[in-house]
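Missing here is one protein chain; the remaining ones are kept as they sit in the complex.
The block that comes next holds chain A.
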Amino acid sequence: MKKIINDPSAVVAEALRGMALAHPELIRVRPDPAVVVRADAPVAGKVALVSGGGSGHEPLHGGFVGRGMLDAACPGAVFTSPTPDQISAAVEQVHGGAGVLLIVKNYTGDVLNFETGAELAAAEGVDVRTVVIDDDVAVKDSLYTAGRRGVAGTMLLEKIVGAAAERGTDLDGCEELARRVVANLRSLGLALTACTVPHAGEPSFTLAEDEFELGVGIHGEPGRQRLPMEPADQLVARLLGPVLEDLPFAEGDRVLLLTNGMGGTPLVELYLAHGIAEKLLADKGIVVERRLVGSYVTSLEMQGMSLTLLKLDEELTELWDEPVNTAALRWGI
């Protein structure tokens, strides 16, 4: 393992210190329990959005704290959900009197810890609601799994609901909007290489030079299928096909397309893949109304990518276009 770190167990704490110094105008970092909060929190009268999850997915979630997106993020250890005391501390620090919406990716640990954190916050009299994101079509949603995972689509939800909260939408409205986004959101990812969790010291799995893993998650966990390596045209088609079938997306639909990098794939490849995806969608008569290309929901240094589609309506499009001012997403300001 070769990484720019000191003690593997201090990676998150040291990274948070650097992040606070990098973005003093946007965020404050509270060290124990670790919480990243908007610099101007709490914003009186606004619904507060709190998310969090294991570290290693940067810029998710801390990079999306700021005006028009999240009020707080709770960073857990690498690939480990945050603990309930982090979540209740975040709620306490950003609660502006209009309630708090917790945005949780669907993993057993995240759901359990956020449930407990929500109970603690509710015991303090805060109106706390929870929305669980499960956009990954790689996992079969059945009684026999923990359910679909929350992956790259999470950041789209955080942006859109964050814009609504900033406009003054109340807690009921934000919760309903969040559920609507979840219902129209689908993703699928692939990996060309594994990633190495700092405290583990070795890659989470190994892929041969001529293999890729389809349906990979964002924690270095193996996917559902290992296949021989293919040219980009085929790789993109393999991602897009199941995503389109699942909702399903149909001719005439207007969509937001997120072409997301897993951390170790250069932008030149992401643009290449994005071009293919747009062409495939155009061929099917699906209108790419908005798009975003970059590494936003990552898996440490993993090489790979995911495609996310969100079916848009006029309101979702308007909310996407609203100003946002965070470390990793910034426009209209």
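Here is the rule we go by: a residue touches a chain if its C-beta (ideal position, glycine included) is under 8 Å from a C-beta of that chain, and two chains touch if they have at least 3 such contacts; residues count from 1.
Throughout what follows, contacts and distances are computed from a predicted model.
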item: Listed names "Dihydroxyacetone kinase-like protein", "Hydrogenase expression/formation protein HypE", "Acetate CoA/acetoacetate CoA-transferase beta subunit" or "Sugar ABC transporter permease", with the criterion being the UniProt name of the chain not displayed; value: "Dihydroxyacetone kinase-like protein"
item: Candidates A:T116, A:T130 or A:N325 - the one touching the absent chain; value: A:T116
item: Residue, one of A:A146, A:A237, A:A250 or A:L267, that touches the chain absent here; value: A:A146
item: Options A:K3, A:R17, A:R224 or A:K279, residue touching the unrepresented chain; value: A:R224
item: Positions on chain A contacted by the hidden chain, ascending; value: 9, 33, 54, 76-85, 107-109, 112-113, 115-116, 138-140, 143-146, 149, 197, 199-200, 202, 204-205, 217, 219-222, 224
